[in-house]
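Note that one protein chain is taken out, while the other chains of the complex remain in position.
Up next is chain A:
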Amino acid sequence: TQLAASGESDSIKVFVRVRPLTQGSGLTTDGDHNLCLTVTSPNTIRLLAKPEPRTFTYDHVADMDTSQDSVFSSVAKNIVESCMNGYNGTIFAYGQTGSGKTFTMLGPSELDNFTDELRGVIPRSFEYLFFLINREVEKPSQSKSFLCKCSFIEIYNEQIYDLLDTASASLFLRENIKKGVFVEGAVEKFVNSAAEAYQVLSMGWRNRRVASTSMNRESSRSHAVFTMTLESKESINDIVNIRTSQLNLVDLAGSERQKDTHTEGSRLKEASSINRSLMCLGQVIMALVDVSNGKNRHICYRDSKLTFLLRDSLGGNAKTYIIANVHPGSKCFGETLSTLQFAQRAKLIKNKAIINEDTQGNVK
């Protein structure tokens, strides 16, 4: 049961991080020192499953001692650089509640402590991005200017909420021939430095908390998407060259909640709670309609909001990293297994360019 590590060219990469056991995380498994996994190499992890252990292979596996800086270097550095070159980039954080997602992405606490050695991937990405921008701008021959804006939204129950404007009602996704997919009416804040970007982020993060208690939304069941749009303008001999790219930082709903949604393979969808409505029947039929025989078909059920919004980040010309956080305690075995399986499936997600090629009649 070992899957081969994929080559350099893959657009989706997976980074697995194992959190240490010691610090109190509120997880009931604290104090349980039985481990259910071992990191066997920088890209393999062995899960002590029964009857025999299973080995999983990813682009990178970080053990308990890995520093925040090294996580940033392997995951985000390259993506931030690509963003400067006009590529879109996305970093997803995935894992069970308590497995270290927030620590990896933000740092030990949500303070605006910008110099903390333990600060996470997000503040480090902001710093690096503005470092690159400043370096570019300060070049003597440079005619480049940059514009940076941020938005922060939350997807809960297939509804979109603006975390920068908690007063707004739920928003809609739209598409524009020039702008691609966007959230209509989402607040965009201009930022000029890493500190400002971080301020926007922490404001949204606080709002997420507030909303989750006052409006009865659970943050562990919602996805939060922080988007930084970078626009660069370069004028060479009167020709203005504008390039935009997006950096998406996504905090996915806790993986232990996934069993509520349709990710869990073979569970039957029950009708008793839905009673008259058998909406899910469509999902069953959908699974029967395959495209392998070259026929063209339409499926009436739309993508989830999250996949639609990030469609371009799941293949094509974007760079994507998934950080899968796991807790090593043996009590978390089930959740860890499902996280590892999700991470492996994620590598298979790809938007394929199906070309309706017709060679018949042309090679004569």
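We adopt the following convention: a residue touches a chain if its C-beta (ideal position, glycine included) is under 8 Å from a C-beta of that chain, and two chains touch if they have at least 3 such contacts; residues count from 1.
Definition applied: contacts and distances are computed from a predicted model.
Choosing from "Probable electron transfer flavoprotein subunit beta", "KIF-binding protein", "Formate dehydrogenase, mitochondrial" or "NADH-ubiquinone oxidoreductase chain 5", the protein name stored in UniProt for the chain missing from the display reads "KIF-binding protein". Across A:Arg135, A:Lys179 or A:Arg345, the single residue that touches the chain missing here is A:Lys179. Residues of chain A that touch the chain left out of view are 9, 85-88, 174-181, 218, 244-245, 265-272, 275-279, 281-282, 284-291, 293, 295-301, 312, 315-317, 350-364.
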